[in-house]
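The complex is shown incomplete by one protein chain, all other protein chains being positioned as in the whole.
Chain naming follows the written order as A and B, and within any one chain the residues start at number 1.
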Amino acid sequence: MAECHPVGFQWVTEAKKRGAKIIHIDPRFTRTSALADQHVSIRAGSDIALLGGIINYIIENEKYFEEYVLEYTNASTIIQSDFKDTEDIDGLFSGYNPELGAYDNESWGYRGIEEAAAAGARELSVNDQEHQISMHGGQGAAHKIGSQGKSLSDISIHSDRTLRDPMCVFQILRRHYSRYTPEMVERTTGIPQGAFLEICRAVTENSGKDRTTSWVYSVGWTHHSVGVQYIRGAAIIQLLLGNIGRPGGGILALRGHASIQGSTDIPTLYDILPGYLPMPSASMTAGLKGYLESLMAAKQKGFWANLDSYMVSFLKSYWGDAANPENDYCFSYLPKINGDHGTYRTVMDMMDGKVEGYMIFGENPAVGSANARMQRLALSKLKWLVVRDFNLIESATFWKDSPEIATTELETSDIATEVFFFPAASQAEKDGSFTQTQRMLQWHHKAVDPPGDCRSELHFFYQLGLKIKELLKDSKNPRDYPIRDLTWDYPTTKNGEPVAEAVLKEINGSHLAGEKKGKLLASYTEMKPDGSTSGGCWIYTGVFADGINHAAKRKPGQDQSWVAPDWGWVWPANRRILYNRASADPDGKPWSERKAYIWWDEAQAKWTGHDVPDFEPSKAPWYRPPDDAVGPDALAGNDPFIMQADGKGWLFAPAGIKDGPLPTHYEPQESPVTNALYAQQKNPARQVFKRSDNLSNPSAPAEGYEVYPYVFTTYRLTEHHTAGGMSRFLPYLSELQPEFFCEVSPELAAERNLRPGGWATIVTARTAIEARVLVTRRIKPLRIDGKIIHQIGLPYHWGVGNQALVAGDSANDLFGLTLDPNVHIQESKVSSCDIQPGRRPTGPELLNLVASYRRRAGITQDTGNELATNYEADK
Amino acid sequence: MPKNNGVRGEARMVPDASFTSYYGRPVVKAAPWSNDIPAYLFLGGLAGGSSLLAAGADVMHNDELRRAARLTALGAIGGSYLALVHDLGRPSRFFNMLRVAKPTSPMSMGTWIITAYGPAAVLAAASEFTGMIPPGRLSRLVSFANRPAGIAAAMIAPVLSSYTAVLLSDTSTPAWNHGFKEMPFVFVGSSATAAGGMAMIASSVHNAAPARRLAIGGALTELLAIEKMKASMGVVSETLDLGTAGKLIRLSQFLTIFGALGSIVFGRKSRAVSLVSGLALVLGSACTKFGVFEAGQSSARDPKYTVAPQKKSLQDGATHARPKTRWDVLRNPYHRQRSSR
Partner (left out) sequence: MSKTIVHLGLDPAKISGWDVAQPRMGFFTDTSLCIGCKACEVACKEWNEIPEDGLDWLGISYDNTGSLGASSWRHVAFIEQAVPGGRTDTPSSASALDGSDLRWLMSSDVCKHCTEAGCLDVCPTGSLFRTEFGTVVVQDDICNGCGYCVAACPFGVIERRTGSHGTKNVGLAQKCTLCYDRLVSGMTPACAQACPTESIQFGNLSELRSRARRRVEKLQLDGNRAARLYGDDPNDGIGGAGAMFLLLDQPEVYGLPPNPVVATRELGQMWKQAGIAALTFLIGAAAASIER
């Protein structure tokens, strides 16, 4: 965190000054470790083993927060009797389909819902299985119980509040992690038992009624083929310890840049609409009604019951007066997805000649995306490319200076891609907002005019839209109506720059009819499904309540409460901690004075406290829903997890996660370590791509894995920013870290004869790169299952090009594409490689080196891509 | 431009047990001076010694020696001015040196010393050419100023030759700072050998006797003073023995002894020997100045010479109780000279 979020890290040092203990778990000892109380070296890619070990410790030593677990989680819920755990099938859960490489999660459901499940809309195609619905609180597959799922009111949830039934979640959890002992943790992660137990003790002793513990992670946890399961592991721990929804608790995700949260809220992801409304799929042929029905049941419990209000308001914000009940509010105008339209799929389609044009905004895939070689080669297959950035990043100049030109794979004169470069305005040169990891919107004000032709993204899109609308205004082709009928009339200032606040107001939404016509909405609860409200993003509704831009609030911390509601605006409803009902006990009293956050005020008959309660204000703690209740009314007064259909935190996830209801340790796609826990080596549901431009290293125990015997991981340095587009062009940053280097232990340097300050070449099945050698004790070899495993660290900021002040090989060239099945994120935090002293060959020689390695390892398109290695599954 | 005064960031592979450093990097910085400065040290000493010889020769009516010495002084001080101005980061601002006169700054004091000495030496040299000046007010002035100018130059000359030791010593450069007690004697001795040697080259054997005597006296002074200086420098004395500095010092000692012996044994008789000995003495003096300069620079670049003596002084219980004297008051008013900005 100190490396990537130094300004945020000041709060960690502040906490430390006040007595907090900081534990840092990372393959390397970083600047964060330097200020931590304890640093624990871990083998990259083995964190689930650690998390499982902690869960095991908590359960076996009875360190869980008993009342919280019993009342607020699904620990007592009983799962269907045909559910099989990884302990039963040596690494697989029940329902695995080896041909599809995917699970049918029917058997994971709560007991009693088999009938209900069967009655639901289920038959989604394989493509639709990839159709993701992401929202805060969990992923949901439309047809299942749970988030957006079936009502539970017409089935009784079977539960055992003594937590003893062998099929209750608690016992399944215990069984699932029973072999994640301290010894197993040491064998798998390299963490000595003593250090591991220290972590367990620290975390458990600091949790409970009076104390809470917080977990902070970043892409070192998410960029894995099991990335989502890492987070689930932390979620289980935090639920067991009663740390969710409580001050000083929770799981904080650190992001890659200042507005990544915003980029999923108002999404740049293909499968969601603003506010995490699911993107309709092509198989939904029953219009808006069908869409809504497939996602909500008539008796939907929880707040997704109002999906129709959110959706209609959204449609009204897009198409305004053109959207009315007769035409389904222009629902048919929305594009429908029919497969994986994710970025990597798109790049592969580019390689296969299926994509003509591409637009890149503030990103540098030629350097920053996994399998960066493929990215660059793909760009050369386009007909046209638009790049908007401050500088001529490598993605814009690939046609003349990419490494593939040097190897002669590409020839500039043969590249037909027409590249349009648009200089961009920086954040100080335009109004706008950031939404950061705390779901906080913060407004930034324009300070100076952008120079020359530099313009903001708003300007680009708005003006582009105007031009396209102009071209299509007389079109009679229905395909053009969605754009023809778009409301597209923002007020503009200088140079045609749209007034950003006008856009935020549109996102916030307003009343379109009635006595409040024209007024901005104060909350999403004001949204209606009858077209009388509009709102571009329901979770943001309220940011402009009362005509005030709440995102622009900057009241200093010392002038307000410690929750600081008047700094920025947090969605939803400026609620700072989600699920904060859990900060009070089932009777509505704080668990302790020290950790009081919100509580039930008997006198006023409402919830009150330091933050906006994440609960219906007047629902008493002892409220129990009648059997026929629907929507929010179906949640009890002690159901803090209001976005889940059962109102409980899910230790066991019966739906919504593609690769298992419980996190399981699988080895990464490329690993020199055999899975010590299961015959199933890797994530059986991960997404692989068998292509000649995406070859994989063999993993243990398959033949040839020792050709790539080392583990490597990638990361950032404080001095640079991601793929370098914003830092390698600046002298003051470039001089702080001018060259690409690798970090190796003295032991590895001795083993491979690497000279400190010299050069090294790192090789994978994709390519070979070179880096300066920094020998340091901060990255240490680990003893894994009796063998010494060396790890290599690679900061990924450099790219090959002639425009930046500093250049170097890109670490992302080394990775192939293997994706997490839930969110299609690439595994780019762990892989295997070889390292040799000296510089790499230049020119076509480089290809020969890589090929020679492949031959030695016997690599084919199938290598590493077997999905089920659990031979039990065949039986 | 290396950010580290020439030391590339090579870690010390075998750390010296007596001290630690930051990757073997320098603690203090070496003066950013080029060869201009040791050249000036040499030339300034040569000028000073020559003015002394010239004044003596003037009184003793040794015209040849007087003329040779005065012209040497002129050339040397002229070269000094050029070297000093050339070495500045902004040569065009040389005259800013005359904005202040600061006793805490040997360079400031030196500026005024040179400012006083220069005109005197120039005038004294000019008076050797009264023949060339058309009769008139100017030629009368110059003849009138003849002896006084020479005497004046000779009065300033000694401090001209010795203040440069203070200039070097009043820094954090270990080899210069630790040798502060003896360095003035080294420099003075070296100036004497240079002046004597140059006069031996430029005068006939018969008239060069004072030059020979001055040279021999200077050689003795210099050789003894350097040994004493090394002895009082502790571990820092290594810098005068090692590397380029060591080579220069040893060369200077050889040349000085050679030159001195030459002048003693054959200097009275042989013009050739006198020439060669004189040259050796002059070069020897230059080597001394360059050697001491170089020793300083290398002592600044190696952290050992800053850290080890300081650690020793800490262990020896050196306290920092400083005598507070009128000196402090003297320093003060000159610190508030501001530009008109």
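Some points to look at:
Rule of thumb we're sticking to: a residue touches a chain if its C-beta (ideal position, glycine included) is under 8 Å from a C-beta of that chain, and two chains touch if they have at least 3 such contacts.
Bear in mind that the values here come from a model prediction, so they are computed numbers and not experimental data.
Contacts of the undrawn chain with the visible chains, over the full complex, involve A, B. From the options A:E719, A:D785 or A:E866, the residue with contact to the chain not on display is A:E719.
Of the candidate positions A:T776, A:Q836 or A:T860, contact with the unshown chain belongs to A:T776.
Among B:A165, B:A194 or B:M233, the one in contact with the hidden chain is B:A165. Mapped onto chain A, the interface with the missing chain covers residues 2, 6-7, 9-10, 13, 24, 29, 31-41, 192, 194-195, 198, 717-719, 731-739, 741, 756-757, 772-774, 776-778, 780, 805-806. Residues 1-4, 9, 11, 19-23, 25-33, 48-49, 52-53, 55-57, 59-60, 62, 87-91, 93-94, 96-97, 99-100, 102, 104-108, 110-111, 154, 157-159, 161-163, 165-167, 169-173, 176-177, 180-185, 187-188, 191-192, 196, 209-211, 213-214, 217-218, 221, 296, 300, 303, 306-307, 310-311, 313-314, 318-329, 331-339, 341 are the ones on chain B that touch the missing chain.
We take it that only the chains that are shown with their structure count from here on.
Here the spacing of chain A and chain B, counted between their Cα centres, is 71 Å.
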